[in-house]
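Note that this complex is displayed minus one protein chain, with the remaining chains in position.
Let's turn to chain A:
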Amino acid sequence: MSHWIILPVVLPAMLAAVIILVARHHVRVQRVLSISGAIALLAIAIGLIIQADDGTVTLYQLGHWQAPFGIVLVADRLSTYMVLLTAILALLVIIHATGSGWDKRGNHFHALFHFQIMGIMGAFLTGDVFNLFVFFEVLLISSYGLIVHSGGSYRLRTGTQYVLFNLLGSTLFLFALGLIYAETGTLNMADLAQRIPLIDLDANAGIRIAAVLLLLVFAVKGALVPLHFWLPSAYSAAPAPVAALFAIMTKVGAYAIIRVYTLVFAPDLEVTADLYSVWLLPLALFSMGIGMVGALAAMRVDRMIAFSVIGSMGMVMTAIAVMTPDSITAALYYIPHSTFATAALFLIADLVIENRGKMGARLEASEPIPGAAYVAAMFFIAAIAMVGMPPLSGFIGKLLILQASIASDLVVWVWAVVLISSLIAIMAFARAGSVLFWKAKQTDDGQELDENCSEEEVARARTASELRPTKELPLLAILTLIGLLIVHTVLAGQITTYLRDTTAQLFAPDNYISTVLGTEGKTFGSHGDKAKGSDHGEDKEASPGEAHLADVESRDGAEDKGDEEDTQ
């Protein structure tokens, strides 16, 4: 049993604790620890992705307990892909936070940051739905701390809203889990995948409700309209590096939907067959539309980016809702693109906002910021990526999604909404860019620099726009994000080939299920018995997985375990 899989969870957790206990008063030590931790995490993520590359599903049994009795972490192609994405983003964001000094504006930034990474990594790796809930809570509770980082009344008030909204989401999650446990007697995803198809179709009300509730919870995380209300304020109030990190948080919702609705509630399952086409797809299209219209209507640049996140999540959800191997491939291609573009935009917006004095994030013309030409160029590239114009990866992702949506009944709607909302997004970003950079003529006291102004003022404005923004590390982070977008475009062929294999693995979960349930570990009655419980396995039936299936008819958790007790 390889211990590598637990490292993306354990490393940030330990690091965060060390940062709080040892280095709480030494920002420099915190930074060193934090950045080296993020680099180590990236190395581990690359190792994991190489391990999963040939299609092996690796299992980690916590405490060596046999699934489904113990909690398991599972690293398959999808999990390792998301883990790598998180590790890349985390490193860049932490470089930005260090370079821009955001981490010094409040306490415990680095510790909270690593706790959040721990939650995200755990959510991607876990093979147990209750454990997924726990990791969701870990990432949420640290995001509560991060969102109010550096304080201020506005942040605290939007923070309250954000916390309350997510508390309600967590309650819904628990209701869903209770229902699932009541109906099936298990919370292990692989075990659920075997038991749910056996549920009597005449008595499926409970499991249907559970499926819808779970979808709602993940939709809250993924900011699907009409559950998106927390997002615009939360993202625009959050400090820039935090908002950039949150770009991956909405993707946790998307990942959870892909995982649960390909494995637990498989696409061919009769109980939940109409969930995607009837509910998810129309809502995803609404998200796309409302997100982009919101971006056009926003009067602050950070809110505009936040709304475009909703639009871009709508795009991901549309691809997921079509629920064919092609569309999931398209969604998986679009997810890193959307993450990098969102993060880059929030960081670029921070450069703008920090240098505009009183005007802050408002989309009104003011005097040029230092390095306006360079910032404008970066904004232009990131905006092209975000709205999905050629030549960047947004365009390729959008094409893949449009192509995959031909399989859907609502193909006309998908095409119409995608294309029209892209147009609206172009307008929104063009307006923001031209207000921030081209119309940047006003001086501090609101006087226009027109033909009548003095030579001196023109010269001052001009030199300001030609100065480079001085801080290197934030620039490095932004340029790397933009570089990643370009790499994502250039290597689109290889990446989609890779993702096609990932999707194939998702749509043929037998290997996943047999790895999780077939790997032996400790079972009941083997306390202190170091023989890995293999003798107990043979007592019962050929493999523990099959033994479960035999018990499943009773559908009662307590009785299940009673049966096993008897055989032993």
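Structure notes:
Just so it is clear, contacts are C-beta pairs under 8 Å (C-beta built on N, C-alpha and C of every residue); 3 or more make two chains touch, one makes a residue touch a chain; residues count from 1.
Following the convention adopted for this analysis, contacts and distances are computed from a predicted model.
One chain of the complex is hidden; its UniProt record names it "Na+/H+ antiporter subunit C", one of "Na+/H+ antiporter subunit C", "Gliding motility protein", "ABC transporter permease" or "Extracellular solute-binding protein".
Of A:V134, A:V212, A:M389 or A:A504, it is A:V134 that touches the chain left out of the display. Of the candidate positions A:A43, A:L198, A:M299 or A:A508, contact with the hidden chain is made by A:M299.
From the set A:S2, A:T171 or A:T497, the residue in touch with the chain omitted from the display is A:T171, counting the whole complex.
Touch with the chain omitted from the figure is made, among A:R24, A:R362, A:K439 or A:R500, by A:R362. Summarising the interface, chain A meets the missing chain with residues 130, 134, 137, 140-141, 144-145, 148, 151-161, 163-164, 167-168, 170-171, 174-175, 177-179, 181-182, 187, 232-233, 298-300, 303, 350, 353-354, 357-362, 524-525, 556-558, 561-562, 565, 568.
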